[in-house]
Structure formats: C-alpha cells, structure tokens
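Missing here is one protein chain; the remaining ones are kept as they sit in the complex.
Here is chain A:
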C-alpha cells in the first residue's frame, strides 16, 4: 500500500505540475502582488517609515515572503475545486488508488509552485538592493521555515477547495491570510501601534515568523521567536490536516 501511495502521488503530482507549467500565469500572479507591495512600500512609503537602522527592503522582505505564500496557496483551493466540479475527482476516487494521494499531489504541487514564486520574489528584492549576511545554515533555516509555512497554509487551503460552492469562494479564503501580515511587525515595528492592536500584532503568528526570518537574514540570534513560530506552524498544520481529511472523508460518504 505504501509503494502504491507513493507511485499514485507521483503520477498525480506530474499531472498538477503540468497544469502549473502550462499556465505559468499562476506563478506570475502569485509573485506579482508581493512584488508590487514591495515596490510600493520601499519606494513610496519606505522613506517615511521609521523601521530602525538599515535598508527598509531588508526589513520588509520577510513579510513579503509570507504574503507570497498566502496568495500562492489559494491556487491549491482553486485547482482542487475545479477537480471536484469537473468530475475528475470522482473518476480518481473510483480508481484502485491510495485515495488520499489526490490531496497530497495538490499539496506537493503547491510546495513546488510556491518555492518558485518565493525565488522570483527574492531575486527582485536583490535587484532592489536587498542584501543578507546570512550563512548557509541561516538560509537553510529560512527555507525550512518557509517550507513548513507553505505546508501549513496549503493544508488550510484544502478545506475551502473541498467545500466551496464556487471557484471564487474557493480562492477567497486567502484574503484574510494576505491581510494578516499588515497587522504584524511585517511592515512597521509594532511599538507605535495603539494598545489593543499592538497586543494582537505581537501575539499573532505572522510576527513571530517574520521576526525569526528577519533575524536569520541579519545574522542575529533568533531567540524564542523561532519556537513561537514553529509552534504556530505545526499547531495550525495539525488542525488543518485533521479538518481537511475529515472534509475529504465526508465527500465520500
């Protein structure tokens, strides 16, 4: 059964990756909005933001990477919804396959597509003057945290993909995710925010993730932020996975 799960997932992964390759606009759309935010904040607002010493683009990039993933995972919900609506989901489920491989293929496709989008965003940031003194271990840490966040948000996206009534509804779930970084330390330090907003910003997951990545890029010690970030990601991942699998089983009941 194990080998079957792997070979079925591989076959279905090949299918979804072809979808991504044949509509490269999904990667472009995923990268364009974060890049536009980056241009807007660096060249329009950046001069007026007191984010401390150093280049503002260095401060900004971690939050932009989180936004990139948040907008990228909405394609998972979208593709999954289209599979349900077109009936090909039913065809796959009537085949002698490991049934959950259909979901895993979509999740892994999201990981690959988001990795490409993130690379594009980082390249643009480099062109805009972003520089990092991070060593190999720090870069690996950043990549690992972004990978974990992609997994978490993608499993979260499976839920609307399975249960939405329309394609727009399936992708709309990502709007709050894209908005969340704005009320965090992603764009401006939290210290200037009024009390309740500051309390929310400092205790929501994006701040700990962004602060960890920022520290890794700058070569500073990450402190406790990394444990808070990991706890959020793993906790939400487990909940999202359990809910997604329950929704998946309900679809076949």
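We take it that a residue touches a chain if its C-beta (ideal position, glycine included) is under 8 Å from a C-beta of that chain, and two chains touch if they have at least 3 such contacts; residues count from 1.
To be clear about the criterion, contacts and distances are computed from a predicted model.
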Name of the absent chain as recorded in UniProt (options "ABC transporter ATP-binding protein", "RagB/SusD family nutrient uptake outer membrane protein", "Glycosyltransferase" or "Phenylacetate-CoA oxygenase subunit PaaI"): "ABC transporter ATP-binding protein"
Per the touch definition above, residue among A:53, A:87 or A:194 touching the missing chain: A:87
Which residue of A:7, A:166 or A:192 touches the chain not shown here: A:7
Sole contact to the chain not displayed, among A:33, A:51 or A:97: A:97
For chain A, the residues touching the chain missing from this view: 4, 7-8, 11-12, 14-15, 18-19, 22-23, 86-88, 90-97, 252-253
